[in-house]
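Of the protein chains in this complex, all but one are displayed in their positions.
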Amino acid sequence: MTSSPLVAAVVGASGYAGGELLRLLLAHPSFEVGPLAAGSSAGKRVTELHPHLTALADRTFIGTDVDALIEADVVFLALPHGESGAIAAALPAGTLVVDLGADHRLADAEAWSRYYGGNHAGTWTYGMPELGDQRAEIATARRIANPGCYPTGVILGLAPLLAAGLVEPDDVVVVAASGTTGAGRKPSDALLASTVMGQLSAYKVGGTHQHTPEIEQALTGAAGERVTVSFTPLLAPMPRGILATTTARLADGVTTEVLHEALHAAYAGEPFVTVLPSGSWPQTGATLGANSVHLQVAADRHSGRAVVVSAIDNLTKGAAGQALQNANIALGLPETAGLTAIGVAP
Amino acid sequence: MTSSPLVAAVVGASGYAGGELLRLLLAHPSFEVGPLAAGSSAGKRVTELHPHLTALADRTFIGTDVDALIEADVVFLALPHGESGAIAAALPAGTLVVDLGADHRLADAEAWSRYYGGNHAGTWTYGMPELGDQRAEIATARRIANPGCYPTGVILGLAPLLAAGLVEPDDVVVVAASGTTGAGRKPSDALLASTVMGQLSAYKVGGTHQHTPEIEQALTGAAGERVTVSFTPLLAPMPRGILATTTARLADGVTTEVLHEALHAAYAGEPFVTVLPSGSWPQTGATLGANSVHLQVAADRHSGRAVVVSAIDNLTKGAAGQALQNANIALGLPETAGLTAIGVAP
Amino acid sequence: MTSSPLVAAVVGASGYAGGELLRLLLAHPSFEVGPLAAGSSAGKRVTELHPHLTALADRTFIGTDVDALIEADVVFLALPHGESGAIAAALPAGTLVVDLGADHRLADAEAWSRYYGGNHAGTWTYGMPELGDQRAEIATARRIANPGCYPTGVILGLAPLLAAGLVEPDDVVVVAASGTTGAGRKPSDALLASTVMGQLSAYKVGGTHQHTPEIEQALTGAAGERVTVSFTPLLAPMPRGILATTTARLADGVTTEVLHEALHAAYAGEPFVTVLPSGSWPQTGATLGANSVHLQVAADRHSGRAVVVSAIDNLTKGAAGQALQNANIALGLPETAGLTAIGVAP
Partner (left out) sequence: MTSSPLVAAVVGASGYAGGELLRLLLAHPSFEVGPLAAGSSAGKRVTELHPHLTALADRTFIGTDVDALIEADVVFLALPHGESGAIAAALPAGTLVVDLGADHRLADAEAWSRYYGGNHAGTWTYGMPELGDQRAEIATARRIANPGCYPTGVILGLAPLLAAGLVEPDDVVVVAASGTTGAGRKPSDALLASTVMGQLSAYKVGGTHQHTPEIEQALTGAAGERVTVSFTPLLAPMPRGILATTTARLADGVTTEVLHEALHAAYAGEPFVTVLPSGSWPQTGATLGANSVHLQVAADRHSGRAVVVSAIDNLTKGAAGQALQNANIALGLPETAGLTAIGVAP
């Protein structure tokens, strides 16, 4: 334990990722929950929006005021895309800032504008510790761009296979289904329980989802050559979880065993990535509330494709958990502090 | 309608597809519900297993006895794979038999043995009226192999694009999620509500699902050349519905409009296939209890792939509804008799 | 059927009850779908809000304009409470009007004001055909107040027991759980899928729910003396369905058999009420999309209470189905026309 706790501020604390971050911070041995900003919910009790956070029953949200954040040791930004840049720019350079939004993930300003619209805020250290050499970069960064929810599962599943040359980079096909918290908390007809329960639907089909360039950027880095992805997102009738099915053309002679071994080798010793035993396939439920990724892979020689399936909790490893993992690393705390790899199931 | 009703027998009437067939038969203007056979449930009241079928409150299941089926005008077989062959062989050649199981779908005996095990029972007319010239064949057939649930949505979505040369046949990738009734009614840990609710999982990954050769067979027929499919099935937390995402490499210069028009042209006048307006994507809920397929398509020029999304109710258009549609055609009844294209939603 | 179809207009056609009414009207042998009014959705395509109603793909909603309704043979009002009165008053006295809202259900203007606020619009014939002598009144009425969703299941379950003096009127306790469509279609945080899925909650506890006086009014009528009800509503993670548990103190010596027989006697010959066989308890799923009520009862001698459980689909028997049943009766059509007692299950 640290002698005096570190102060964590959360901006966008009324949303789902913000709420998950608060849940995790409350159980963290080194942090205390500092200012909680929530634009349109300023003045409301925290438990009015997050009834599970009874430990914060006497707290209310404040407005998004940079001055209130100045004393924080770490500021987590959990805002809609396009809103992080201005706040981040106003914070002291020495303050650790972890942006759970998309604003600072893409290196390609043109891709940013095409998929998100508006001006590119800049490029920060990509906060995926298990990817390549990212952990070392994160350790010294003060500005960390936390990965998107879909990219997390997809990238961690396919990057080692691309890096090892076991699959081809030029025709990756991803179909990934997300629980509803991935779509945010703004009420709409499409997100009503009556609409969603008992059914599946597709949305942003045809390469238009804004996570496409993020996936391609990271996988291109892993492959060392241009990766192109066909990405189709689905909305599933569950609050949390992403199950991603990622396929890529197999290199010659590659077997299931070779693929499996490549994943094992890539993630040996990783506390939050589990390559499942042969014969077991990921289920999102096993990762509920946990900062973990479950992976499995097969070589389908008939169709000539590798199929990787990954499961995460979109709010934990796909957002708040990974953000906290990044903060732990950047602040020199144990990487697993306040995080678990064990889901709440069933 | 007909002066005296036609007698419909159902073998395997205790399962989910059998129950759906009974639901539809009860509303059909020309059929009366004849013998209801259910091996291990013989002697039980129908409403004990199908509490919604109150109109059959005074009926009980009988054992699977061919003699009891001899007077039926149509026999529907809704049995586990491998069990249809012997019963079908014992029925009069003139009796219309619709097999909802897989036994008579595949022309390739070797593929049958590889995916299902055991001996191939033979090849019957494939009962997908909207596919190519199948409707005419169905009209004169006395033995109809009803399509599988996954194949129905996938084939109807992609066949017109292959037939028109708009996509390439050699690297089709399908990821399709099914509700739990698709996995049958036999109790198991994997199908318990506690296991399934709130989560998604993958199964039979890597080209091992038995619907793969059926999809390839039909699409090869449509394309006029060998089609290869990578097929990944998912289990979704909903009782009914299949959402299939099917992608194939685009031929040169093909746009979303061209793809959309090809689907429209293929299904103009079809009562049970709806190509959605541009901008709308299929949701399984809109097809609940209906014999309909909802389709939408996009050309993703960035990745070079067409993406077709199809939604069906696996028990209706994916099983019992299509079986009844086939029986209507084969018996000279109006094709839509006893069927609706309108789902129960939300 | 009729030589030329009757024209049915729906006001409030964009909501869930309105959509269910359209689904039923499309399958009705005697009606054609006339003007579809939907205040704030005027101008939108019907399938934009009801993607399952593909048969109405070329229809759009109109504004709520009384002139457009004047030619209709029946006008269904599916509006928020407080909005029916003015429209109804402007329609010709000879036009059949069925109000799915609450405005005309209560005889007690003071109770109306206390539970709903505002002025009482008046009292129409209560449209619950299976209750006492209501069917005869409905047959000649031109203004019918369609019952509320919670009241339907509760009243039909308990009224015969009160009428027969088998239970006491003065301490009825009801706990009833509804699917989310019962809460309407207006987007709010409380009705988001993320909020609702995987959990149960209570609301309007302590006798504040506006269906309380409606239940008491009908049960008082059945009992012939004042009935008092403690009513607690729950929100359940399902789109449709109400399961109501109603308990009342047993009169001396009353057994389960006596209670069961009283329900049987009350509903003999009723096409839409099923008293389940002994040992079976209602499940809402068995009534999905059907106009049916499933009932079961037990005498708990230990606690001295009768327990009645009823299941309905809140949108069908609890709203649109019962409205259509009432219209059938009032227009001299077969009572069951366009309606089924068989749910879509599982």
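Each chain carries a letter (A, B and C) given by its place in the written order, and its residues are counted from 1.
Convention: a contact is a pair of C-beta atoms (placed from the backbone, for glycine too) under 8 Å apart; a residue touches a chain by one contact, two chains touch by 3 or more.
Note that the coordinates shown come from a computational prediction; the quantities given were computed from them, not determined experimentally.
K.L.:
Of C:T152, C:Q283 or C:T340, which residue touches the hidden chain?
P.N.:
Only one listed residue reaches the unshown chain, and that is C:Q283.
K.L.:
Which candidate, C:A72, C:L91, C:A299 or C:I342, sits in contact with the chain we can't see?
P.N.:
Final answer for the missing-chain contact: C:A299.
K.L.:
Give the residue, chosen from B:S30, B:T195, B:T274 or B:N291, that touches the chain omitted from the document.
P.N.:
B:T195
K.L.:
What residues on subunit B make contact with the chain left out of this view?
P.N.:
16, 49, 179-181, 185, 187-189, 191-198, 237-239
K.L.:
Mind pulling the subunit C residues that touch the left-out chain?
P.N.:
Residues of subunit C in touch with the missing chain: 171, 173, 175, 177, 194-195, 197-203, 205-207, 212, 228-232, 234, 236-241, 243, 245, 247, 249, 256, 281-286, 288, 296, 298-305, 307, 309, 311, 346.
K.L.:
What residue numbers in subunit A mark contact with the hidden partner chain?
P.N.:
Subunit A touches the chain not shown through residues 16, 19, 23, 26-27, 45, 47-48, 50-55, 57, 181, 197-198, 239-240, 274, 276-277, 280, 283, 285-290, 292, 294, 340-346.
Just so we're on the same page, only the chains that are shown with their structure count from here on.
K.L.:
Examine where the copies subunit B and subunit C touch and state whether the two sides share over half of their residue numbers (same) or under half (different).
P.N.:
Same, since over half the interface numbering is common to both chains.
K.L.:
Can you give the whole-Å distance between the Cα centres of subunit B and subunit C?
P.N.:
Computed value for the inter-centroid distance: 35 Å.
K.L.:
Quick one: subunit A and subunit C, Cα centre-to-centre, how many Å?
P.N.:
45
K.L.:
Give me the residues of subunit B that touch two or more other chains.
P.N.:
Only 197-198, 239-240, 283, 285-286, 288, 346 qualify.
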